[in-house]
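Only one protein chain is missing from this complex, and each of the others stays in its spot.
Think of it as A and B in the order they're written, each chain with its own count starting at 1.
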Amino acid sequence: MQFSDQLEKRFAELQTHYPIKRSALVPMLLYAQDEVGHVSDEVVHEIAARLDLTDLEVRNVVSYYSMLHTKPIGKYNIQVCTNISCMLRGAEKVFDHIRQRLGIGHKQDTPDGLFHLEEVECIGACCWAPAMQVNYTYHENLTTEKVDEVLESLRKKETQ
Amino acid sequence: MADVNITVDGRKLTAPAGTLLIEACKSVGIEVPSFCYYPGLSLQGACRMCLVEIAKMPKLQTACTTVIQEGMAVTTASDTVHQARKAMLEFVLQNHPLDCPVCDAGGECELQDMTFSYGASESKLIDFKNHKDEEQWSPVVFFDRPRCILCYRCVRVCGEGMDVWALGIQNRGALSLIAPNQDDHLECEECGMCIDICPVGALTSGAYRYKTRPWEMNHVSTVCLHCADGCKTTLGVRRQGSGNQIVRGDNRDKSGINGDFLCIKGRYAFDFIEHPDRLKQPLVRKNGTLTPASWEEALELVALRFREARDTDGGASMGVIGSSRTTNEENYLLQKFARLVLRTNNIDHHRTADFPAFVNALSGRAHATASMRDVLSAPAVLLIGNDPTYQHPLLAWQIRTNVRLHGARLYVVNSWPIKLTRQAKEFLQIPEGAEDKAAAFLAGDDSAADALLTSKTTREKLAGFREKLQGEQNLVVIFGSELRGQELAALVRAAARGAKYICLGDHANSRGAADMGLYPDLLPGYLPLSEAARFGEPWKSVPQQPGMDLEAMVAAGKERKLRTLYVVGSNPVARYAIDPFALAETFVVVEDLFLTETADLAEVVLPAACAYEKSGSFTNTCGDLQLLRKAGDCEGVKPDLEIIVRIAELMGFDIQQLAPLDPSGMRADFGESRGVQSGEVDQQAIWNRRQGYEPRVSPFNPFAVLKEIQRVVPGYNVGQLELLSGNDVHTATAGRAPGKTEADRFILPSHENLFTSGTLGRYSDVLNRVIEARLRLPNEKEKEIAAD
Partner (left out) sequence: MNVFSGLAALAKGMAVTFKEMLSPTIVENYPDGPGPLRGAMFQERYRGVHVLQRDENGLEKCVACFLCAAACPSNCIYIEAADNTAEHRISGAERYAQVYNIDYNRCIFCGYCVEACPTDAITHGHGFEVATLNASSLVYRKEQMLAPRPALQGQNAVFSISGEEQLKAEREHGGVGRWIE
């Protein structure tokens, strides 16, 4: 399996960071997921081969981390924090709102493949709670209106 | 290392620095419970059962990961500790089903024992336990997920111990589970170590599943009859039907030469015993077909024809082929039978390594052979040829463990990168079949280097390899049948400074068969024929000229000069692809378990007992002598020892000369124990009385023969006490130069792998199922791909 030149370069550099090869496993999986969209069997096999690991060892790690997906997910991964700070400031309301708005639940995708919803643990944005993370972008001090705005803008961006 | 003093439960103890607390406690008899800790495997700290109180530490500490420090004060049995362990058990039992009555581990389960000692058997939860169905991962491995307590022992023994890495842990926290390397099944060496090491019944054996319970069995430790490594295997035996039936093989007490290890064959491949094709009645050829006959009829016919042939054409017209799977006693007796009763040296066996050259090269050097235990402790190991992972699984385990735990340096010389190269410090890849040249080069012959050059092997590399080896002290040199004659001798002579050697044969008693003199030109202990007299008065009549080897016997058969051929536990027709017509005029007698290709040609076929059904001794390929104990019964068969003695008796030979009566009256176990158990008439005792022998001693007593072997065969004079207590004793090689030196061209490696074992393997249901499963799975995948 061949990754993009940029990713290949990144992988090559990653290898130099660690004294042992397998330490590069988690960052490699994350970068590969960003490019491919999810950690497919092919990705698992390829990374295992590059790091001299067995497929099983890579799969052990993938299954440990909830941020690594083995199946394709929606393009925008909406991760709503419901830990204590966010919860106190109404995260559950926000989460319910998104659920109703998109018609999907925790770890589900919209039929058009645009959104994936997840209820996650603390994302480190307690000062601006409630917060959510869409792919790598943070949206803070959420209200139901603000959430609608975010979803709308994302949808608009797609249709353009 | 300096010793460290600590206090455990108010008593002072001392242990070497670096010792783990749990081990230090164990050494003075304080048991700290644990699930995840296993000696020899990496530390896990997962089960938290070994929590102990250590003074000045705020919280309880895990004894399995704590290294002892000077002045440490430890409490292992306070209320706090007890409470903590009980709480941990409660956690473990949260989702553990209470199906002990059906669980295979019930009675041998560590969790059961702990719950028994700490309580906590009642859950505080009101929720239902999370049930998952049992999964079958391979023909021999079943996984019951709710029973798993996540101690990770199986994962570590499979990875670190076996270097297979077929098991892993997926998900995390309460959802963690043990997963096989393929989606829903295992692709591994099927050794069953994971099942053995599982403290509960999460991993269970496909062969033993739901058959019986541990306390219902008697446990008989004996020696595995498959490969030449001589692992101790404990057979679970149950009284059933006509006698004892073997229901399980495992490594129960781990006291053997093999420590923790046992491979698939030792663990599961005893089921050939019950194969429906097993011969249970003597067969005599009548009108061209083999028809069942009584023992008396068959034996009398054999004795009659043997006597006729001997008395008319002499011993030269008779051949004997021994076995590398029968016991030392039987082999010794067989060659004695050939030489004293048949008066011939025409005796041979299936040779799988050049033991005569090996012993010859070592002559005059004491302590020059390595035992299997030495491989585990040697600082450096050189392996030339062979692939121990598949042909000598225990040897491979010993090497791997030595490298892993003691940092041994492994040097591998092979024509392809065998699996053990993963542990190797240096690997020398040589062209195929150039092992002898490599040996010559390592022995100092620079001209041999030309034949070793490959794309990966340069002259510099060769020289460097040799230099490093020369720097090694107490090296253990291991080589297979690739090395013979001069090259073997050269290698053995070249290395010095405490080097020890192992020559690898292929069958359970290949070494024993060679040691016991199943050669046309060598007596037991590799002594030349001229020294026959040292075996006693009757041996003076043994012919001085070497007899015929197997090839010569077949040639004689073609010329119609071979009148009789007595084949014991061997299948030369298939092994050496002998033309069946060569033996058309020969009276062939075969003793075997199954109707082999050779037995098919025979005039008389005698059903023999296998090594699990008799007592005796085996010598493994390193020369470690161990006792076999009778485990199972098979109706209608007789041990080869008895058959040989009975034929000799019917031929009119004074059997006291053949099989000496043991004056000490050590108990024999041939038929006697079974008679007592099943309440039937003790045929053996009656026979003894009729012959005027003392009760409990019989000419079929293998210990009497073993005593004679110990007395007369050089190297076998070892302590009997050690043997009887179930230990292995290393036999020394003869202290002087006997035998021959030229390369042995009859050596034919058996080419067995992990899942085959000659005729026995063919009749083992478990092995066949494993082989089939391994063949089938990739194909199915290919089919799926094709369908897409």
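Annotations
In the analysis below, contacts are C-beta pairs under 8 Å (C-beta built on N, C-alpha and C of every residue); 3 or more make two chains touch, one makes a residue touch a chain.
Nothing here was measured: the structure is a model prediction, and the numbers come from that model.
Though it is not drawn, the left-out chain touches B in the full complex.
Contact with the undisplayed chain is limited, among B:F128, B:Y210 or B:W416, to B:Y210.
Taking the complete complex into account, B:Q240 is the one of B:S117, B:Q240 or B:T291 that touches the chain left out. Contact with the undisplayed chain is limited, among B:V102, B:A463 or B:A584, to B:V102.
Residue-level contact of chain B with the missing chain is found at 99-102, 106, 134, 209-213, 215-216, 240.
As a convention for this text, only the chains that are shown with their structure count from here on.
One finds 53 Å separating the Cα centroids of chain A and chain B. For chain B in complex with chain A, the residues that touch the partner chain are 165-172, 179-181. Residue ranges on chain A touching chain B, taken from their complex, read 54-57, 59-60, 63-64.
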